[in-house]
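Removed: one protein chain of the complex. Kept in place: all other protein chains.
Take a look at chain A:
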Amino acid sequence: MAFAPMGPEASFFEVLDRHRESLLAALRRGGREPPSGGSRLASSSEVLASIENIIQDIITSLARNEAPAFTIDNRSSWENIKFEDSVGLQMVSHCTTRKIKSDSPKSAQKFALILKILSMIYKLVQSNTYATKRDIYYTDSQLFGNQTVVDNIINDISCMLKVSRRSLHILSTSKGLIAGNLRYIEEDGTKVNCTCGATAVAVPSNIQGIRNLVTDAKFVLIVEKDATFQRLLDDNFCNKLSPCIMITGKGVPDLNTRLLVKKLWDTFHVPVFTLVDADPHGIEIMCIYKYGSMSMSFEAHHLTVPAIRWLGLLPSDLKRLNVPKDSLIPLTKRDQMKLDSILRRPYVTCQPFWRKEMEIMADSKMKAEIQALTFLSSDYLSRVYLPNKLKFGGWI
């Protein structure tokens, strides 16, 4: 495969290559088993049968003059979530549940909405068509009230049926972008080449469907913000440090962006690094990619990449690089609370270097955006910071 040979010399990637080797060795040692719980990719007939079983149960309850109810796992409860270094956050096997009753004034409406969305999923699967969560909301926005209601119910259904959202024929809207040394073929046969140019490629909406992924990338760089991503595009970063892949979720990542990162790791075992702001929000976004989120913990096996490393911007970099204090921002109360919350999470205990960085931030009570590096020079990020970090292993 011929890509434009614009990158640095081979020795530049020595540390990266060694890092990749260690990651592969760890994978071999871990002997990671296929996920036993959580959601899976189910066939259409399986999904239809599951929904019909639910309806049968409801009708049986009604025939017995019992008010039917759904039993839903408490996805967003810490008591139902465990941490495994190899997986990240995932739901425990016997988790607590709650009942959505049809005869309770508080939950009757939710009961009805769950049935409504189940019937819509049934139709989508039967007709082999797809819809996004947004599409579903807009079928009857007055009934649903707001998008969050729809999102939560879809996640509950996915968790209840133990099938992936994709199997429910519900797509999440992709907002992420990808650029660099990667090409693939989408489900419908479209050939996509993400080679760096002036524009990036949108993350496809059907990650499970893409095939024939090809790359020579030495690393994958996850960029928190679109602004930073665009800046790197403008600075021709992908070619300067080719072969590499750059991806952004534009803040909190959508499901498809996370699925793509996971797919790239699973397929190529290329080292994945994050470039986030030196603030609690950036750290949390990084944790989502690496360990997953509480709300999607039931799908952790398909979404998390525990091998992710924190490349920058590290709080310790601010002092090391003498970033001007003018470019630093005091932590708000909300930042403090978020930082405290992250420090209490189970995965931080096995990341002593991350903990140390967060403690530096907490002690200084200051945060900084990646853009703070422009105070050093306008292209400091792409010309100096990132290349040095990657060449000399400046990740944790």
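Here is the rule we go by: contacts are C-beta pairs under 8 Å (C-beta built on N, C-alpha and C of every residue); 3 or more make two chains touch, one makes a residue touch a chain; residues count from 1.
Convention: contacts and distances are computed from a predicted model.
Visitor: Out of "Origin recognition complex subunit 3", "Enoyl reductase (ER) domain-containing protein", "Type 2 DNA topoisomerase 6 subunit B-like" or "ER membrane protein complex subunit 1", what name does the UniProt record list for the absent chain?
Guide: Hidden chain, UniProt protein name: "Type 2 DNA topoisomerase 6 subunit B-like".
Visitor: Please pick, from A:6, A:26 or A:143, the residue that touches the omitted chain in the full complex.
Guide: The one listed residue touching the chain not shown is A:143.
Visitor: Among A:6, A:24, A:62 or A:252, which one is in touch with the chain left out?
Guide: Within the whole complex, the residue contacting the unshown chain is A:62.
Visitor: Considering the complete complex, identify which of A:52, A:266 or A:340 is in touch with the unshown chain.
Guide: Considering the complete complex, A:52 is the one touching the chain left out.
Visitor: Contacts of chain A with the missing chain: which residues?
Guide: 48-49, 51-52, 55-56, 58-67, 101-105, 108-109, 111-113, 115-116, 118-119, 122-123, 126, 143
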